[in-house]
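As you look at this complex, bear in mind that one protein chain is not there, while each of the others sits in place.
Chain IDs A, B and C follow the sequence of writing; residue 1 opens each chain.
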Amino acid sequence: MYYLKNDYSEGCHPDILAALTKTNLEATTGYGLDEYCQSAAEQIKKVFSCPDADVHFLVGGTQANFTMISHALRPYEAVVTVSTGHIGVHETGAVEATGHEVLTFPSSDGKVHTWMIEQALTENPDEHTVEPAMVYLSNATEIGTVYTRRELEEISDCCKAHGLYLYLDGARLGTALTSSQSDLKPEDLPRLTDAFYIGGTKNGALFGEAMVIVNDGLKRHFRMSIKQKGGMLAKGRLLGVQFGELFRDGLWFRLAEHANAQAQALQKGLKEKGVPLMVDSPSNQIFPIFPDTQVEELSKDFAFEIWGKADESHTIIRLVTSWATKPQVVDAFLKAL
Amino acid sequence: MYYLKNDYSEGCHPDILAALTKTNLEATTGYGLDEYCQSAAEQIKKVFSCPDADVHFLVGGTQANFTMISHALRPYEAVVTVSTGHIGVHETGAVEATGHEVLTFPSSDGKVHTWMIEQALTENPDEHTVEPAMVYLSNATEIGTVYTRRELEEISDCCKAHGLYLYLDGARLGTALTSSQSDLKPEDLPRLTDAFYIGGTKNGALFGEAMVIVNDGLKRHFRMSIKQKGGMLAKGRLLGVQFGELFRDGLWFRLAEHANAQAQALQKGLKEKGVPLMVDSPSNQIFPIFPDTQVEELSKDFAFEIWGKADESHTIIRLVTSWATKPQVVDAFLKAL
Amino acid sequence: MYYLKNDYSEGCHPDILAALTKTNLEATTGYGLDEYCQSAAEQIKKVFSCPDADVHFLVGGTQANFTMISHALRPYEAVVTVSTGHIGVHETGAVEATGHEVLTFPSSDGKVHTWMIEQALTENPDEHTVEPAMVYLSNATEIGTVYTRRELEEISDCCKAHGLYLYLDGARLGTALTSSQSDLKPEDLPRLTDAFYIGGTKNGALFGEAMVIVNDGLKRHFRMSIKQKGGMLAKGRLLGVQFGELFRDGLWFRLAEHANAQAQALQKGLKEKGVPLMVDSPSNQIFPIFPDTQVEELSKDFAFEIWGKADESHTIIRLVTSWATKPQVVDAFLKAL
Partner (left out) sequence: MYYLKNDYSEGCHPDILAALTKTNLEATTGYGLDEYCQSAAEQIKKVFSCPDADVHFLVGGTQANFTMISHALRPYEAVVTVSTGHIGVHETGAVEATGHEVLTFPSSDGKVHTWMIEQALTENPDEHTVEPAMVYLSNATEIGTVYTRRELEEISDCCKAHGLYLYLDGARLGTALTSSQSDLKPEDLPRLTDAFYIGGTKNGALFGEAMVIVNDGLKRHFRMSIKQKGGMLAKGRLLGVQFGELFRDGLWFRLAEHANAQAQALQKGLKEKGVPLMVDSPSNQIFPIFPDTQVEELSKDFAFEIWGKADESHTIIRLVTSWATKPQVVDAFLKAL
């Protein structure tokens, strides 16, 4: 069975495992207050050019999202995002469980656009409606598209004009920043957002996400929110060691580049074979459309996700490559068609 | 610096690291639906003699606690526990954050007693008060004491008589079950509780707790609660691999025995030197009382936690041993006195 | 200024005020445990043919809705309703504040249809998504339409088939049941729903809604939910006295008939004058479309609500009649056109 199901099927990059092994029997203080976490935070602040930011390490993405959202918002405040936004559809109501409404808007390219923010404000004008107070977006998006610098600037300006926070879910930030279609630089993120997280789980770590808080107003007591929401790892240094490896000399970028390269080779091959695509994706998630019978056939040898129906007799599938995907898997898939 | 600060200072037992390394590049399905998790669950059900239980793996203890409590209770229901109960004092209001009151009672031995349950019910009789619906207890307790089978049976009977759930926090269940003062057997836990979790973090794993759900009424959709509360690990098999090692041939018990042996050697030494103790602890946490000046002196070479003031000029400290504590550390501490 | 703004602009029907005055200095037990509440509950159970139902009195509609929803659902469960549903848009995220997601579907006639329930289930299939567990609908709807018996039966059957609760918001149930287009009878409500509330505030009471719980599984400890959510009135008998008057000899129905008659006279007049309508409403809310300039002109003498833009130069307004609306107001409005 070849795996194209997701970017978290394998464990971690061997360098990370080596670092974990090397430090395994050291005794450190717990809960992320150790030197490995401090050092990894410094590296991240350097790479993303935000010396004044606060960096915290959390175990997973859903946790990172609702911890930040509930930390930032007052009870009557809501988050604006697209209908496909991860917090809206794939987190079992985790944001609502902390008391906040998620206002969603359909988006054919999977991206937030400023008209959504304007409409959210217009539709929620008074004390009988919620107060839109934060924009949530994912980069890369849930359908593989990526934001250009200009797009993110427009959203950032709109948020600032209306007093909303801009929060970026970077579960797949690596593949976004290294996408050939992206002109975003790491230093743009702290400039344009109030907070963002850098994904480790889907880019070569065993687990872990690094939350970067840029807005001073969001920094206070974030560790209390992490603890209360269950995201404070006792052996917190495990996160520091992993992110230390990822950002010591660019491993995080190289791993994402590899995933993108495999996905783009796959997409190029699909296009050459005339396979229709739900979306032209510039990152590591590819969405081809096949006849139902072919999907069934392919599923015998390849693990992938069913995304939905394209029409009566065709199905959209999702193929995801990772830092660990071997070129042979791409070849095998294309050959199997 | 010698570490006697807690039982999660080091990484994991070498066998566990070896298993993680060996399986690192395998691709599996995510979120704990892989074969490693299934196999570890089977081992646990065998060791604890509960073939019909559901076993789930979560990342940490605070998360395990509020996930189970919020899963089990209706909005107006409350949990009964002791004043030193972990959920009451060291989880940043995590249970209240899910909407539930924690009713606490002072307890000199750190254990729940049936009078507390009776009193909670008497004090909360009608619709103007909460409904006590669950008893939470830790074994070993937060001050190192352990429940006898008879004590746990009495609490279990009292819970059943009044229709309350009994939930056991087993962050340190290993040291409780292997304590020389404990006559509890693994098979007693599913017999006497509705749910309990088996601690991995504090007993040799990198991280991870295994939730065992015995009561059929609590089984439905627990995975939804795990996901919503942020405890569902993408690379869930990491937990399965670790618990597989811990329960394959008794490693979990041997590690706890080691921790207890070191702690008991330490406590015996302290007694022989006439050092007073806050409590006579039969497990891996020891609470000696020293003059403030001596505490300051000791803290130069040893890392430990300040527990509180005994009187004007004396301090209670907490010394914790782990699966990784070397006998030399115990010797060094006793020699330093 | 003539009021066509809503059905809660005036106080209460004089008979109700007389009853409150007559009983004002009687001393009774508090919190709705008095004889007036008991007697009113009995009358309601008789009128709606549900001798085994539980009847509770709450102060207002938003409160009634989130109290029932949070009482009924587990943390990961969600409510299905239309995009215009009151809980989705006009309650400041009150349901989300209790932890539950509201799944909404656009509906041109303001009514829930079974395909929405099916789609909600299809789109939320596993532990990464919420569990649709209740359908919420308003009758009359927020745009004045009413359910036929057949429509409600289909929804009820669909709910039963899939194990969802059906909860009906009856803020305007009086005008629905007395609408000329409705074939629903009071006895259909307990037959087809798990719980529903009977609106007093918008039908002649000073305030108050009567929650009728039909499903035995929802009855337990509902008074605890009322108290916890702030809906338990100290002088609870005020609610009993009012509902006693409303249901003693049909006042509640007569008041709704009056409101409908005024609204239908108004709608007939508008149609005769060729004024376009957003929807052909059979109850007490009418939605004519006027040129913006005319809306401005009308607003000098009439109080009404702006519903939204119909196009660049036309506006939809909402005209609401109540138990207290005098025929002269309708005449004045039609004359003013």
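One rule holds for everything that comes next: a residue touches a chain if its C-beta (ideal position, glycine included) is under 8 Å from a C-beta of that chain, and two chains touch if they have at least 3 such contacts.
This is a predicted model, so every value here is computed, not measured.
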Touched by the hidden chain, restricted to displayed chains: A, B, C
Among C:112, C:232 or C:246, residue touching the chain not depicted: C:232
Contact residue for the chain not shown (choose from B:45, B:71 or B:100): B:100
Options C:11, C:250, C:276 or C:291, residue touching the unrepresented chain: C:11
For chain A, the residues touching the chain missing from this view: 31, 70-71, 74-76, 98-99, 127-128, 130-131, 221, 223-228, 232
Absent-chain interface as seen on chain C, which is shown: 1, 3, 5-6, 8-12, 14, 17, 20-21, 23-30, 59-63, 66-67, 91-94, 97-98, 201-202, 206-207, 224, 227-235, 238, 303, 324
Interface residues of chain B (partner: the chain not displayed): 75-76, 78, 89-93, 96-102, 123, 127-130
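Throughout what follows, only the chains that are shown with their structure count from here on.
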Pairwise touch network: line, ring, star, complete, or other: complete
Chain-chain pair with the highest tally of contacting C-beta pairs: A-B
Averaged-CA centre spacing for the pair chain C and chain A, given as whole angstrom: 42
Chain A-chain B separation of Cα centroids, rounded to whole Å: 33
Shared-contact residues (touching 2 or more other chains) in chain C: 75-76, 98-99, 127-128, 130
